[in-house]
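Below is one structure, written out as C-alpha cells; comments come after it.
With one protein chain removed, the remaining protein chains of the complex are shown where they sit.
Moving on, here comes chain A:
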C-alpha cells in the first residue's frame, strides 16, 4: 500500500474520495479550508464553494436525498450558520450518506471564539466521530459514510486545528465507486411539516438509541488497558496528549464523541481505581459520565479555555513539572496587513476621518490594530452591516453620519446581502464599504461568486457586485480604488454626509494575487523624519538609527507611502530586487 504524509485536512478529503463521495459543497474557514481545496483536485467528485455554510450544507443534503454520497466542510462558527438545516435534516435522515466536517479552533488561532462543536451533535441528535491522527481522519471519514447509510442519519466528523493542520503518515487505498442510490419521492421523510416532523422525531429518537447501544461495540471506541490505578477517558487530540503524558494509564479512547457508549464507560470505570476525563473545551463527556452516577475527575483539574499539552496533563495529574527556561517577556508580534494590501488605504482614510467603523470577518479585521486603529466592532460574518444599522436605529441619522460598515467581497456574499436589504427596507441612511479585493483572502485565496472561477479553477460566471447592490435598492453606489487616497476620501465624506443609504465598493485586488512590479521604494534625503509614513502601518517601513527606512526585502512596491509623505521624500529605487 502506498504511504504518504498528509495534512489531517488532506486525509479527510482523501477519505471522502476513497469512500466514493460524489458531491462536496463548503465555505472556506480556518482550520477547515484545505479539505475542500484537496477534494477539488479529484476529478471524480463535484466540488464547489458555496456563498455560506448554510447553502453548502443544504446542497450536500439535497445531493444525499438524490442518492449521492455528499460532504460539507466548515469551521466551528460556520456550523452555527448551517445549524438550521442541520437540526431538521437530523429528523429526515439521508438517502446517500451525508457527512459534515466541523473543525474547532481551541486557542483561537484564527477564530473569534473557542466554541465546542460537540454540543451540536447532542442537541441535533446526530452521531459525531472524532479522529486523532491523519490516518484516522481518512479511516473515520469512510466509516462515517457507512454509518450514515446504515443508520439513515447525517454524521458529523469533528476535528480541531491540531488535527486538521498536522501532517502524519497515511496509507492510501483505492476509491470505491459507489453507485447513486435510487431516488424516491417520500414526503413523510423529506417534507418537514409539523405532522411529519412529529413522527420523524420519534424515528430519530429510536435510531439514536440504537446508535448509543451499538456504540458499545463499535471498534473505534477502544479500551487500552494498562495499569488499573488510573483510567482516562478521552478523544481526538486529547488522546495523543494523554498517551504521551500518562503512558502507564489505561485509556478509553472514544472515536465516537456522541452518542456515548455508556456500558463500555461503566465497565471501564469499574476496572480502574481512579477515573479521569481529559477533554479540551467544555465538560461534554464529564457531565454525561457524572450523570451516569460515576465518580470522575475532570474540569476541577483542567481549564475549559485554550489548548492542552502533554506537559500540562503531567502537571495536573502527576504533579510533575518539565524543566525548561522561563519564557522571557518578548514584545508581541501580532499579524498585520501585508505590504501592498488594499485594505491599508481604506483604514488609513477611515482613521483620518475618525469614523466609527463596524467591522467584519476577514484579513481586514486587522484594521482594528494600531496604527490604523480603524475598527470599533467585529462580531461575526455579515455582522458589520447589521450592527451599523442597529447603531443608526439606536442613535439616529446624525450618529449614522459618522458610522461606516466595512465588509469583504466574500463576506458580503456570505451574509452581507441580507443585511443590506434590511437597511434599505427599514429606511437606513448609513454607509457600507465593500472591500472588494477580488478573492477570499484570509483563508488562503479561494475563489468566490465574483472572481469568475469556481472551486475547480474553471471559468465560472462572475456575479457583479454593483448590480447586486443596485438590486437591493441602493441608489448611491461608488466604485473606487482606495489607493487613490484623495478621491476615496472625498467619496467617503460625501457618502456619509448623505442622508440616504450609500454603498462604496473599494476595489483593488489582494496584493498576494496581483503582484506589483516589486521595485522597492526608498526614502531620500528630503525626509524630515516626521513619521507620517509610519501611520499606514506598513511592515516594510520603520525608524532605524533615528531615521526612516524602507526594508527592500519587505517592500512590495505598492507606493501607498509616497501618497502620505508631505515632502515627496519617497521614491522608487532604481534596482529591481
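Here is the rule we go by: contacts are C-beta pairs under 8 Å (C-beta built on N, C-alpha and C of every residue); 3 or more make two chains touch, one makes a residue touch a chain; residues count from 1.
By definition in this document, contacts and distances are computed from a predicted model.
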Name of the absent chain as recorded in UniProt (options "Branched-chain amino acid ABC transporter permease", "ATP synthase subunit c", "Indolepyruvate oxidoreductase subunit beta" or "Cytochrome c oxidase cbb3-type subunit 2"): "Indolepyruvate oxidoreductase subunit beta"
Full-complex contact with the absent chain, from A:317, A:363 or A:381: A:363
Residue among A:298, A:383 or A:537 that touches the chain left out of view: A:537
Contacting the left-out chain in the complete assembly, out of A:185, A:324 or A:486: A:324
Residue, one of A:122, A:167 or A:290, that touches the chain absent here: A:167
Residue of A:25, A:400 or A:442 in touch with the missing chain, whole complex considered: A:442
Chain A residues that touch the omitted chain in the full complex: 3-5, 7, 30-31, 33-34, 109-110, 133, 162, 165-169, 237, 240-241, 243-244, 307, 309-312, 322-328, 330-338, 363, 366, 369-371, 442-444, 534, 537, 539, 541-543, 553-554, 577
